[in-house]
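The other protein chains are all here in position, but one chain of the complex has been omitted.
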Amino acid sequence: MEFASNFSDQLNVGLILPEGIVVATLLAVLIGDLILGRRAARGLPYIAIAGLLLSIVSLYFYWDAENPTALLGSFSGDDLSIIFRGVIALSTAVTILMSIRYVEQTGGALSEFIAIMLTATLGGMFLAGANELVMIFVALETLSISSYLMTGYMKRDSRSNEAALKYLLIGAASSAVFLYGSSLLYGLSGGKTILPEIAQGLAQVEGGELASAIALVFMIAGIAFKISAVPFHQWTPDVYEGSPTPVVAFLSVGSKAAGFALAIRLLVVAFPLEQPQWRLIFTALAILSMILGNAVALAQTSMKRLLAYSSIGQAGFVMIGMVAATQAGYASMIFYLLVYLFMNLGAFTGLILFSLRTGTDQITEYAGLYQKDPLLTLGLSICLLSLGGIPPLAGFFGKIYLFWAGWQAGLYGLVILGLVASVVSIYYYIRVVKMMVVKEPQEMSDTVRNYPAVRWNLPGMRPLQVGLVFSLVVTSLAGILSNPLFTLANTSIENTEALKSASTFLEETTAQNKEVSLADPMAPAIVEK
Amino acid sequence: MDLAQGVQFVSFIILAAMMFSAALGVVLLRNIVYSAFLLGAVFISISGLYLLLNAEFVAASQILVYVGAVNVLILFAIMLVNKKEAFPALGRNWLRGGATALVCVGLFALLGTMAISTPWSIADRAGVAAEGSVIKIGKHFFSDFLLPFELASVLLLITMVGAIILARRDLIPEEPPESGLTETEAYKLQERPRELISVGKSESEDQS
Partner (left out) sequence: MNSGIDLQASFIESLKTFGVPGGAAKALWIPFPMFLMIIGATVGVLVTVWLERKIAAAVQQRVGPEYAGPLGVLQPVTDGIKLVFKEDITPAKSDTLLFTLGPILVVVPVFLSYLIVPFGQNLIITDLGMGIFVWIALSSITPIGLLMAGYASNNKYSLIGGLRAAAQSISYEIPLALSVLAVVMMSNSLSTIDIVEQQAGYGILGWNVWRQPVGFLIFWLAALAECERLPFDLPEAEEELVAGYQTEYSGMKFALFYLSSYVNLVLSALLFAVLYLGGWEFPIPLSQMADWFGVSPNNPWLQVLTASLGITMTLLKAYFLVFIAILLRWTVPRVRIDQLLDLGWKFLLPVSLVNLLLTAGLKLAFPFAFGG
């Protein structure tokens, strides 16, 4: 019995209750659709949303859990993971709101779509807490494979097929590269798969620098694919253009958040000694993403592609926090992702509403929308302005915090580049807003002139309205009342043992051999802290 | 070196040579069917290497999964869509080939250097031979790799659902459209193009 109780302590299954709820919801949706059939399947999306919200509520109860490791170290339910899992679950809940009408109208099967999306969420949530190489890989594949399926969901549309195929091929290649990196780690650390043990194993190896550097580069390549950082972004525009819009919304928020969670945990916990190297790599990724994402977004004529490129740029901003590699840096990443969740999903909700009503997503077609649909115009404008970082809105505070954290860490050049890039981004966001608001009635586009009467009582439209208003309210209020979110992000970082122990580990080992980290010009940032 | 070691060494050389040449053939041959068959040869040689490493279960699974399923699927795809297409010859093809070769050789050199120069810490040398590898794998599945194992079941379930969705022919039930949902031009999406296939009695036609 002694053994049994000890074992259940180590298992600590309670920590994955939120994921368990998601699995239960997933099965309920699948089986419910099977038994109840088409008619009764209308309620299934709401069951899914209820399940996701329940899962978020249950996450709250594990805040500051005494023993954050579960299942013999393969999962870590610390506050860092909780906040990321919350972000992912919330983004799915909002995405489901916007996909109900969309999927019905494009003639797909809704409940299976929701089941696949819930699986993607499950993968993302597990990825955010995965603390072990095998777990990381399986969770990553769960997320990726369900993403491929969703991308190709509109199978009668050749662009959707193309997007799915491209995503699948590039994704599989990047998974293979990631897996190769993990196998190197496994070999270097003497057969360890749990991340902290890998760090210890790596510290003991003499002369494994080349192998660990290759492992680092390969694993970052895998992660960079997930967050679509620039040299690994080629799939993004095509996939974003071809796949169903709600999927794009999920990919640009939920999937990206999972990627960042993985990046923080993997790099900080498993590669504490290589910190200068991975900061250097992320600096390059951030610079390229910010420049290319924002510059190419300028030239876009389709709203969907515009948001695709802007999301590449936004990922570049978030990476500043990663490069800072300080507590403030990580906290600012979380804060920005929280805010980005609402503003980006709000923008996508607006985009879906417009394309559902008019069948187009060309930017010029938005001209004069203000006259016909004030609510949509308001929501879309606020979200876009917030994405650009206009002062009273949430996005502004998120960016300020990121830049502040970067400045504190001594990344002056990167922050200045970020400022320039966000000024550029304001230009293209404002262009859309101007198109919608400023145009005189006679300059209205044909599409808007034929705009159907706004009816919210059609099936599936109410959730869209709820989603739009919800993200609108949060985006406009989260800026002024950002304090709770801010404290949430900060405490989650402060309470996370893994980050702390990794930094002390780093300090101890750098005290022993100085030449490791001081050889790099960026090292003083850590020492200051 | 006694007899067993000698046999092992010779088998390793043969398997490695077979894998290497087959893999090169997969990449270099112009005929895609040959490439697909050679891919099967690569998988079989890898399985032989697993056998040399005492991982008999992995070896058998490798054959079952990669040769029996993956490779057959690839062959199916190739043979069902084996349309000969004359691609226009690209100018300066040797340049592309050269650049690709350069990158590949460079990568190989890098990884080779790494594999040789790194002091791999091989702590756990106690092989799996003492206990059947199946038993050992099973124990790992239900102890330290429990969570990935369970998650993989969800992954497989949804992969199956997704594959069926992508492969099945959509049957759109002939029910009257709801009021207010009439197919106005404005409510059509770009993703809409579809031919309506009515649900008929002739089931056999749809299943073939």
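As written, the chains take the letters A and B, and residue 1 is the first residue of each chain.
One rule holds for everything that comes next: a contact is a pair of C-beta atoms (placed from the backbone, for glycine too) under 8 Å apart; a residue touches a chain by one contact, two chains touch by 3 or more.
Since we're looking at a predicted model, the values are computed, not measured.
Asker: By the document's own contact criterion, which visible chains does the hidden chain reach in the full complex?
Answerer: Spelled out, the missing chain touches these shown chains: B.
Asker: Based on the whole complex, identify which of B:V10, B:L28, B:A101 or B:V134 touches the chain you can't see.
Answerer: Residue touching the absent chain, from the options given: B:V134.
Asker: Given that one chain is not shown, which residue among B:I13, B:L28 or B:A69 touches it?
Answerer: In the complete complex, the chain left out is touched by residue B:A69.
Asker: Which parts of chain B are in contact with the chain that was left out?
Answerer: Given the touch definition above, chain B has residues 2-4, 33, 37, 40, 44, 56-57, 60-61, 63-64, 67-69, 71-72, 75-76, 79-80, 132-134, 204, 207-208 touching the missing chain.
Criterion: only the chains that are shown with their structure count from here on.
Asker: If you average the Cα atoms of chain A and of chain B to get two centres, how far apart are those centres in Å?
Answerer: The computed centroid separation for chain A versus chain B comes out at 28 Å.
Asker: Mind pulling up the chain A residues that touch chain B in the complex?
Answerer: The contact residues of chain A facing chain B are 11, 16, 23, 26, 30, 38, 70-75, 102, 105-107, 109, 112, 115-116, 119, 122-123, 126, 132, 134-135, 137-139, 141-142, 145-146, 149, 152-157, 160, 184, 187-191, 201, 204-208, 210-211, 214, 244, 355-360, 450-452, 455, 458-459.
Asker: Flag every residue of chain B that touches chain A in the complex, lowest number first.
Answerer: It comes out as residues 110-111, 113-114, 117-124, 143-148, 151-152, 154-155, 158-159, 161-162, 165-166, 170, 172-173, 178, 180-181, 184-194.
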